[in-house]
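Below is one structure. I have some questions about it.
A selection of the complex's chains, in situ.
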Amino acid sequence: MPGPKSLFVPGPTNVPEAVRKAIDVPMEDHRAPDIPDFILPLFADLKKIFRTETGQVFVFPASGTGGWEAAITNTLNPGDKVLAARFGQFSHLWIDLCQRIGLEVEVVECDWGTGVPVEEFGKRLAADTDHAIKAVLATQNETATGVQSDIAGLRRAMDAANHPAMLYVDGVSSIGSVDFRMDDWGVDLAVSGSQKGFMLPAGLAILGASQKALKAAESAQMRRCYFDFADMIKTNATGYFPYTPPMSLLRGLRASIDRMLEEGLDNIFARHHFLAEGVRRAVDAWGLKLCATQSKWHSDTVSAIVVPEGFDANDVIARAYHRYGLSLGAGLSVVAGKVFRIGHLGDLNELMVLSAIAGAEMAMRDVGIPIEAGSGVAAAEEYYRQNGAEMAMAAE
Amino acid sequence: MPGPKSLFVPGPTNVPEAVRKAIDVPMEDHRAPDIPDFILPLFADLKKIFRTETGQVFVFPASGTGGWEAAITNTLNPGDKVLAARFGQFSHLWIDLCQRIGLEVEVVECDWGTGVPVEEFGKRLAADTDHAIKAVLATQNETATGVQSDIAGLRRAMDAANHPAMLYVDGVSSIGSVDFRMDDWGVDLAVSGSQKGFMLPAGLAILGASQKALKAAESAQMRRCYFDFADMIKTNATGYFPYTPPMSLLRGLRASIDRMLEEGLDNIFARHHFLAEGVRRAVDAWGLKLCATQSKWHSDTVSAIVVPEGFDANDVIARAYHRYGLSLGAGLSVVAGKVFRIGHLGDLNELMVLSAIAGAEMAMRDVGIPIEAGSGVAAAEEYYRQNGAEMAMAAE
């Protein structure tokens, strides 16, 4: 059926018109004399999104995976030990990358549906008296299960353990959408990508590094060239890049940062919580459960919804896609077939989310899942009606 | 709040991505030697949309109002009598234009919420034995009240009266969206605009003229130049225009016609009926009434919904716009404050319509109208689920 498709995967997210237009520019010479007038303020403003004043921000032409690789190869040494937890596909893939790149990963296996085990991490760090653990890895938002972790709490646990390990945060599906405070939380390496909260096409890995991380980078011995911080630091300081940067995405990044700063980070976070809560009310009204096992794990950027026993979530997803033009996220790995996901991040508002809820409930009913027609929409509508006043005001 | 606005006025309608891209082209010389290769097939295909083989199609850089003026000034003479009915703002404006341009209009006043009074017209034509009436004017879709009229029936009535008057149809908000058959129904002049079923920005008046109308044009004495058929006939035949045409809109028209022919006119009509019926089910579920007083008057392109006594429809509209980013159509003139309108034409699908229904029900509840949350959405969802199979299939 005609009309645009409805994109409700947890990234890539819808690119706002103004950002699309900012991207779609004639090519330009990335070595032109006035490029620094563009690049230097861009990096300065990117730091605001990471909420860091003391750190440095990097932009690599790559996906988030490249960002992970950059973070690690610049700051750690072959054989270094890192502490990580596996509770979803993306925390799993990060561990996998570390291992392939040559790190020793101390893995804490957790239930999928839970997040970073702060207490357990604290214990392990306290026990690591010779400080063999060089870095603690935390996935702030596990996109596969819709689980958000407590990074501030993790920092407190690290501090309580008095452990000098660096803190690495996968913020790919959280930064720019939910609260993230690089300086306040003592994050040493934060990794994000362009296609989520930044509301851009994929293609940029965006990293924040603390001074401690940059210090570590000076002596880190892992082989690297493309992702080398030192080359970036040197050329970025002059307003250029060591190799041809994707100028059109950088022009888009300018527009998306402008928009984010105009809306205000706190307003963005409030909006994401507000929209997400509507989805959760719908799930409640359907009588279904989220994959996230407790409300403290609820992600404000993506909800993974568990289909009842006897149903295949992939049928819901296929039906939504083929019949209603609605892209939902699939369950991955351990939760494949058990959950479908509604991404609710980026350039979104109530009517868009309601259309996704409507589409999901039609698709579920189509495959026989016994939920009441309109029940999810009704619950979300009422939540939006009763709690939206501040939202609307903040958006002024 | 961020995210795109939701446009549910009955025109302009959403322009599909492919059509937007077709419009957004570098300027070109409208007198270039290869322009006829573009223009001639465009006109040929436009005739398919009007379902005429014997008639001729005209495209003027103008709004639909300009199309009306072109239709009249080319084919009638000062003081000529025409028969028309007033049952909404647009049928009213057409009458007004005729009078200002110098015609004598025999007006049949009808209730707003009804359509062309076919029987009454038949009677008047039968009584007009000296054939003073030169033209019968019919608004196929009265956009102000959401009323669709029976043009085929009108033709039968005219034939029954054996009256030679020409039949003029205002198809601005119907052609390309609901069934229209210029040749089969013996329509002599059909007027449309680019910003409705053609899914383009406003800026083109698109007309169809029968051979009878063209014959009349040869001797019509109204002063005209810009809207002159003869200039167009002469230059269009060579693949050009008498003055600078809006090439970018014509490039867009090519893309929109391609899309319409690809979907198939009958499929388009079926889709519009299907989507409209969902809206009507929602209205029923809310316990409200349409302005269209009987189901035979139901428009498949726009629904005018009557708010209960004691409420002001403009409050609903203002709330929807300011709080939910949803543009609804206002009641005009006689029905101002009494109805709000949901346009459901053009590049639309179920999820989009459901979002509009959701927005409307939130806005209504916000202003205190006692309808049940989610009730309209639920009714529409169920209708779409149970009746959409053929739609989906047709769209393949």
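Remarks
By letter and in written order, the chains are A and B; residue numbering begins at 1 in each of them.
We adopt the following convention: contacts are C-beta pairs under 8 Å (C-beta built on N, C-alpha and C of every residue); 3 or more make two chains touch, one makes a residue touch a chain.
This is a predicted model, so every value here is computed, not measured.
Every protein chain here shares one sequence; 2 sit in place, and the complete assembly counts 4 copies in total.
Everything that follows uses one rule, which is that only the chains that are shown with their structure count from here on.
On the side of subunit A, the complex with subunit B involves touching residues 1-4, 6, 14, 16-17, 259, 263, 271, 322-326, 347-352, 354-356, 358-359, 361-362, 365-366, 372-375, 377-379, 381-382, 384-385, 388, 391-392, 395.
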